[in-house]
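In what follows, a structure is listed as structure tokens, so that the remarks can point back to it.
With one protein chain removed, the remaining protein chains of the complex are shown where they sit.
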Amino acid sequence: MIEKERLIWIYRVMNEIRYFEEKAYTFFTQNILRGSVHLYTGEEAVAATVISLLRQDDYITSTHRGHGHGIAKSGDLKAAMAELMGKETGFCGGRGGSMHIADLNKGNLGANAIVGGGIPIAVGGGLAAKLLDTDRVSVSFFGDGASNQGTFHESLNLASVWKLPVIFVCENNQFAISVPTWQSTSVKDIAVRAAGYDMPGFTVDGNDVLAINDAMEKALDRARKKEGPSLIECKTYRWKGHWTGDPEVYRTRDDVAAWMEKCPIRRLRAYMLENKTATAAALDKIEAKAKAAVDEAAEFALNSLEPDPKTVMDNVYCVPGKEA
Amino acid sequence: MIEKERLIWIYRVMNEIRYFEEKAYTFFTQNILRGSVHLYTGEEAVAATVISLLRQDDYITSTHRGHGHGIAKSGDLKAAMAELMGKETGFCGGRGGSMHIADLNKGNLGANAIVGGGIPIAVGGGLAAKLLDTDRVSVSFFGDGASNQGTFHESLNLASVWKLPVIFVCENNQFAISVPTWQSTSVKDIAVRAAGYDMPGFTVDGNDVLAINDAMEKALDRARKKEGPSLIECKTYRWKGHWTGDPEVYRTRDDVAAWMEKCPIRRLRAYMLENKTATAAALDKIEAKAKAAVDEAAEFALNSLEPDPKTVMDNVYCVPGKEA
Amino acid sequence: MAIKTYAMAIKDVLAEEMRRDKNVFVMGEDIAEQGGIFGCTRGLLAEFGPERVRNTPISENAFVGTGVGAACAGLRPVVELMYMDFAYLAMDQLLNQAAKIRYMFGGKAKVPLVIRGQQGIGRGNAGQHSQSVESLFMHIPGMKVACPSTPADAAGLLRTAIRDDNPVMFFEHKALYATKGEVPDDTEFMVPFGKANIVKAGTDVTIVCSLLYVNRTMEAVGELESEGISCEVIDPRTLVPLDMDTIVASVKKTGRLVTVHEAHRTMGFGTEIAASVTEQAFSYLDAPPERLGAKMCTLPFNLGLENAVVPQKDEIKAAVKRTLYR
Partner (left out) sequence: MAIKTYAMAIKDVLAEEMRRDKNVFVMGEDIAEQGGIFGCTRGLLAEFGPERVRNTPISENAFVGTGVGAACAGLRPVVELMYMDFAYLAMDQLLNQAAKIRYMFGGKAKVPLVIRGQQGIGRGNAGQHSQSVESLFMHIPGMKVACPSTPADAAGLLRTAIRDDNPVMFFEHKALYATKGEVPDDTEFMVPFGKANIVKAGTDVTIVCSLLYVNRTMEAVGELESEGISCEVIDPRTLVPLDMDTIVASVKKTGRLVTVHEAHRTMGFGTEIAASVTEQAFSYLDAPPERLGAKMCTLPFNLGLENAVVPQKDEIKAAVKRTLYR
């Protein structure tokens, strides 16, 4: 069960992510943005729901498709959009770009352009939580494709034998770039693999906030109680190409259209209306505010300065007394 | 069911391995051998039984504990002992030593000093078998410790999605150096992990030739029929230290003694006598011949020449017309 | 001769070699239906089918290792790494296995394996997708290293690589794929390894450069020549084996050396060339060799910063002039 306030938070954040991605796409086509931009459109339920249950001092690691996680964890649309534009005001001062959104102060240990690269880093977050004697948890987001990397296996095993408070969240959007999951992945449900690490595995509808919440509550309870890690697989779909320049040879418009019918935002809205969590007018207002916030972030990013090329050698190393 | 001839082959090879390892140990303590020497004593049933079912053109990859696999696949005790001594007449001309026994002409794609390093190489053998349109199979031997390496996961997944004729044979001797399996491995039975790759998994008594044979026949049938890979876990125990200089802080003499009671050679002998596969006299003769063959190999190795230091730069690259 | 892009040149050689030898096959991420993210395997699936054109899971260490095993067992795999930055994930199979197997097994194994893929700047891919890692592979014996800078070299070196019985790291550059040039039609056209290309003859200074930095260096050279400085520009084409003879002969003539690459300056391949030239042509040197390479920081996303990291035209010109004490 999700409390009203949290449902509304999820709804807002999903809308923020949706508008943010639309804006990013527009900027990309207008050559305002460059680089590898991987949109999260259609998958918003996962980041928003999972992170709605976390505290600010809990850790996450994220992926190349990391805008959603970054926004949900930090709530800072401005720093996110500025980072995509490579501006000094971005999360990483424009050094990281779309694939490297991080916010250490708010528990985002970083997005990663290496598929599977963030999984052991999240285990490190879990180990820190344990050794620092806190009840923090650490969540690793990764894709179906990443579940075939060695780091997946090594990390799940390690977290299990050390009983670390880590929650592995696999966003199974059914493709790794052009490769359908069945072609690269030996099991239909990736959560099946949890049994190989003696941890609970959940396969849920990744477009259903309630289903994700259910699994996540169980995994979180286990983690906070220091009982060990869990694996949650969220089946979902990305509406846009793998990246903004994807020719999309591997699917049809109809495939996409069918999944757009299963829009997680519309679904949550229907649920909230049905359950009278909020009125249509209230939800419309949330949407409008989300859109406005994205517009404001875009404006902020556009008006932000480029980093000074003279600073290019700053921060290779941490120098005592010279903190960023 | 194992045919008589094959049973006798297995019995002979197990004895050869047993005496070979004893001789190697003696030579090590006498400073005739140096380097990292990992003895297979106590685990002989696995290599002998698995390889008894293979053809010479089938592939294997082996491990740092690879004397047994190397001997069973090639039958060349001389080249094995000479390699341990770093002699020119060794399998690798003394360049590889104990951890790198290989014999490409007889399908041994090589032992490996990197734990888990040989697993993907065996998958490559399986892929070659397939693309060359043969019914060859490829067997990867590796330890319980290796089952926590990323290569284990990546290789089993890859072999499964490509339906390759690979048999993954995990020699679970319950330790990785000083670390007991329970401390490093999140499942009690490693074969449980097969389910994560949609392939059959077997956990068998690795000191029982018949049990290993049973699982292996099933896996082999599947592989020869091009139905895909299998995972066989053989529970066994090494009688000697991890390597010849191991202080063995992690177990007691009693632990070892209890396992020596379960000697796979004695067990096979009892079975053969009971089933009248051979008389005691015949088996004694096989043993004596195995011992003599090892002595002869030792003599051969002792009398072999060291490689000429002038040849040190040979064979870094393959130069057409200058084959080894 | 046909005019082809660098990407087309690669694709054509892959197809020709697959036609010639049924043991040649390709595997990598998104190389089948998609034809590779940069199009270098486009059309191969249709012609050669899914057995020989294989999409891999995202498991770099295992599919490189599968290539190693397949090569040992008689095939000639050509493995694509989508970005050469991902070589770090397969370093064990590359450096502990592929590079060592032949020697370690006493010369009784062959590993005819090609690992190819693109690297470098040019698309705003930031720190983990913009590196130039070729220099790392020169330090560990057993690997050959090729770095084509033109469509013809891409074709000729790739054919040589595929027919070589040793493992070859084949470095393409993402910003070169669309560049065009003449490529011989001859399906036996090969560029030998260990033979540098004198891109332009000259007398005052020797400049050694490769990949994207051949073009970039030539821009600087155009301006230097118009200032009356005659530059000899050499592209080594392979770093292992490295044609020091050609480079040393040139420096003996010019008395000056500048190395330019996109790889980081410290321990970039220019370092090896500078040190070897100093050894072999010490008394001919009129000035200390100049090394240019990327600054010692991670490649940043922001374009202005990225430009500040890699050598710029004016820096190349200035380095050349320093060797001339101008």
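Labels A, B and C are assigned to the chains in the order they are written; within every chain, residues are numbered from 1.
Everything below uses one rule, namely that a residue touches a chain if its C-beta (ideal position, glycine included) is under 8 Å from a C-beta of that chain, and two chains touch if they have at least 3 such contacts.
Every value quoted in this text rests on a predicted model; they were computed, and no experiment measured them.
Seen in the complete assembly, the chain not on display touches A, B, C.
Touching the chain that is not shown, out of A:Phe27, A:Tyr40, A:Tyr59 or A:Tyr250: A:Tyr59 (per the contact rule at the top). Of the options C:Asn55, C:Gln119, C:Ser135 or C:Thr246, the residue whose C-beta touches the omitted chain is C:Ser135.
Touching the missing chain, out of A:Leu77, A:Leu109 or A:Ala211, is residue A:Leu109. Although one chain is not displayed, chain A still touches it through residues 59, 61, 90-96, 100, 102-105, 109-110, 112, 114, 117, 119-132, 138, 150-151, 154-155, 157-158, 161-162, 314-318, 320, 323-324.
Counting the whole complex, the residues of chain C in touch with the unshown chain are 61, 85-86, 88-89, 91-92, 94-96, 99-100, 103-104, 126-128, 131, 135-136, 138-142, 263-264, 266-269, 271-272, 274-275, 278-280, 282, 285, 287-291, 295-298, 300.
Listed for chain B, the residues touching the missing chain in the whole complex are 34-36, 86-87, 92, 94-100, 112-117, 145-146, 148-150, 176-179, 183-185, 247, 249-250, 306-307, 309, 311-313, 316.
As a convention for this text, only the chains that are shown with their structure count from here on.
Taking the mean of the C-alpha atoms as each chain's centre, chain A and chain C sit 36 Å apart.
For the pair chain B and chain C, the distance between mean C-alpha positions equals 40 Å. Shared interface positions of chain A, i.e. residues touching 2 or more other chains, are given as 148-150, 183-185. Along chain C, residues 56-57, 59, 61-62 each make contact with two or more other chains.
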